[in-house]
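Just one protein chain is left out here, and the rest sit where they should.
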Amino acid sequence: MDLFLQNIVNGLQWGSFYALIALGYSMVYSILMLFNFAHGDVFMVGSYIGFGVATALLGFVALTGIPLPGWLILILTILFSMFITSFVGVFIERVGYRPLRDAPRASAAITGLMIGIILETGNLAILGARRLSFPQLIESVTYQFGGIYVTNKKILIVGVSLGLMYLLHRFIQKSKWGMAMRAMSFDFEVVPLMGVSINRIAPLTFAIGSALAAAAGILYGLAYPVLDPYMGILLGWKAFVAAILGGRGSILGAALAGFLLGFIEIFVAWVFPSTLRDVIAYSIILLILTFRPHGFFGQAHSTQLRL
Amino acid sequence: MQLEIKNLHVSYGKIRALHAIDFSIDKGEIVCIIGANGAGKSTTLRAISRLLPADRGSVMTFEGKNLLRYQPDKVVSQLGISHVPEGRRLFGNLTVMENLQLATFARRDKDSIARDVAQVFSIFPRLMERKSQMAGTLSGGEQQMLAVGRAYMSGRRLMLLDEPSMGLAPLLMLSMFEALKEINREGTTILLVEQNARLALKFAQRAYVLENGRLVLQGLSGELLNNPEVKKAYLGG
Amino acid sequence: MALLRVDNMTHYFGGLRAVHNYSLILEPGHIVGLIGPNGAGKTTIFNLISGIHTPTEGNIELEGHNLIGHHPHEIASMGLGRTFQNLLLWRHMTVLEHVKMACYSQLEYGIWGAFFGSRFCHQEEKRLTAKAMHLLETFDVAHFSSQLAVSLPYGAQRRVEMARAMATNPKVLFLDEPTAGMTPDELNRMISIIRKIHEEFDVAIFLIEHRLKFVMELCERIQTLVFGEVIAEGSPEETQNNPHVIEAYLGSEDIH
Partner (left out) sequence: MDIQDHTSQLHKKGFRARLQGFVATVPLIGWFLGFLGAVLVEYLLGDLISYYLYLPKIPVLFGLLSVLKKPLLIPGTIAYLILVYGLPILIIVKTLQKQANKLAGFLDKRPVSVAAFVHLGLFYGALHLWADMSDYRLLVLKLTMIAVMLTLSINVINGYMGEFSCSHPGFMALGAYTASTITLLFFANDKQFGDALLPETFGLYFFPLALIAGGIAAAIGALVIAIPSFRTRGDYLAIISLAFLFIVKSLIENLEFLGGPRGMSSQPHYSTLPMVFTVMVLCIWIINNFVRSTMGKALNAVRDNELAAEAMTVNTRKTKIITFMFGAFWAGVAGGLFAHVLRYVNPGSFGIQRLAEILAMVYFGGLNSVTGSIVGAVSINILSEALRPLEIYKWIIIPLLLILVMLFRPTGLIAFTEFKPKELMKPRQQFVEE
């Protein structure tokens, strides 16, 4: 029982990363009907930007001697990195997606993939092959509840993710930009007739998705401090799968499916040898998609790849 | 002349849908375009609201400004031309109220927005009752009301209406046109496209007849109603 | 025996009733028209009979064979050809390829023949090409045969689509608004084309149309559909003078 609850906690943490990244995929999809295949690498870039910001802040503290507490540095790191990374998203939209809005969807997918490769390689070229270790901004403390062990980092990771998701939810439900995004996901074509510029909403969506990915990147860095340029491939593709599983374009679905994927993986690894994790997790996904071809919350309309 | 269109050509790929359309509308008028399915009526409206690019050589001026210089969203927000598209195209996942609010996305005048919402609800009291309902769950008539209400919120210099009678029961149709008359009395110019020619000609002051992408006839509604050719082709006898 | 027989067909989309209690009897060699305002469910009826949707209730028979539950391609091979309102031409295929493609169920060679380019496969392809060219000549589009179908003028596209439908060797031909967007000239031409195929190929025709002139001139019988229900059925004269039809379809007389 304790082990079960322990795995729930682990699943929550692991699912947080997937959910945060999946949200970015899903948001872009919901308004443009295109997946941003470079998104997994935006997560990686966000993590590195987080590393840079954190290092800079620590350097600032060391230089000036102003005693900033660790948690404050962490919060500043998250905020600054989210801000900076959002521009990466805007850039990707401008360069890779806007020119291809009327092109076949497959072409945009290829462009996205290629931008992803460029981000990976670019990182490798700039920083070299050595792996960076993310600075530990807060001391690790372990709490014990009955038989379960929970670290403060786990609480922080899950808390920050849930908080960001709630903020996103509020933004989408209450703000006029959120309303425009929802409208765009329903009927892309007539949105301009409401006086709404698609060329403002689309970059905004990319920016928000990228900011969330950056947050995921920093939280990931807290839990697993070793960064490498290909970290976005593993997590990004799985988060992409989660986004699809949730129902393309469904924000709630993406978040839930992200957590679900986290749970599946943690529990599979608990019951079976951990090497079987991918096989079983993906087989479950394959089965779900075979019998529910539109995911959990997706609309049952088939979009063809335009050629 | 509020809207002046000269030599408008529109093509879908290689296929030309509109050939050298010329027409103009005065402020405060109600003008309709009638014609068969596929004659190019919707295309004309979509060209005016810039959803479709016009071919080279086309001239469109609205209140002295070159319409072709404006992006579709600016046509609405800066020129005040609203468009009720064919099939209404409401945002079914948004509530009635949100549909109305979205139409004011680019507007900065907070107070008058509230006044306009009140005005929409006074024209269409049914919408008031359905305020927080999802637009997708409305009945056909209510959807049409919302579509017009949404256009009313987004811009009121010129309203383009694409088949406002489509799928409405006769009684509802009447009240819809009553409402449009009221909006017109407040000073909105109306350009509508109708398949139901008889209805449209009774409602509008002037009309243009479109056939295969060409304007073939124009005149006052009364004249056209009695024109034997129009009678034969569009009025069923 | 009726060629095509539809009994009490009803269909719901979600909770919405699109077609209610629809029946049709189409005798060999007849031309029947279906009119009604936009959104009345005319195309839905076409889609139900041709197998794209399965009706919630009701029975459909073609030459005594039940059609319910069959895939559209099976129904098409059984002898129900159709055109589409918005043409649905294949974007990257030439006119000739369109017509040959519609002979798919008549292909005699198997998959291995196609892989290894057997002599028999080549002969078959030649036979189909000849058949397709003959059809294209009938519809007067043979000179376009090697062009992309979507690049043709609209009227020619319509004729290509009809040639394609005829290539399936139909016994019943469904035409969904065959004259939409045509000039009066093209319209008259279309009337003579439909007459011609009706005589030459001995098919029964069931058509949806907006232009009354066209329906009145071609059809022996006309059904009027409003909100998914047939409100009138009869000869062109009867339909034209039916007050319900006038009210629903031609627009009610007294407004204001």
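Quick notes
A, B and C label the chains in the order they appear, each numbered from 1.
Rule of thumb we're sticking to: a residue touches a chain if its C-beta (ideal position, glycine included) is under 8 Å from a C-beta of that chain, and two chains touch if they have at least 3 such contacts.
All values reported here derive from a predicted model rather than from experimental measurement.
Of the chains on view, those touched by the hidden chain across the whole complex are A, C. Checked against the hidden chain, the listed residues C:A18, C:C103 or C:I194 yield one contact partner: C:C103. Listed residues C:H11, C:K42, C:R82 or C:K171: the one in touch with the omitted chain is C:R82. Taking the complete complex into account, A:A125 is the one of A:A125, A:V141 or A:L167 that touches the chain left out.
The missing chain lies against subunit A, touching residues 29, 35, 95-96, 99-100, 103-111, 113-115, 117-118, 120-122, 124-125, 233, 237, 240-241, 244, 248, 273, 275-279, 282-283, 285-286, 289-290, 293-295, 302-305, 307. Against the chain not displayed here, subunit C makes contact via residues 50-52, 71-73, 76-77, 82, 84, 88-93, 97, 100-107, 109, 111, 114-117, 121, 125, 128, 164-165, 167-168.
Everything below uses one rule, namely that only the chains that are shown with their structure count from here on.
Here the CA centre of subunit A is 49 Å from the CA centre of subunit C. Subunit C has its Cα centroid 33 Å from the Cα centroid of subunit B.
Mean C-alpha position of subunit A lies 42 Å from that of subunit B. Subunit A makes touch with subunit B in their complex at residues 176, 179-180, 182-183, 185-187, 189-190, 192-198.
Against subunit B, in their complex, subunit C makes its touches with residues 37-39, 150-151, 153-154, 177, 180-184, 210-213, 240, 246-247, 249-253, 255-256.
Partner subunit A is touched in their complex by these residues of subunit B: 49-51, 71-74, 76-77, 82-83, 85, 89, 91-94, 98, 101-107, 150, 154-155.
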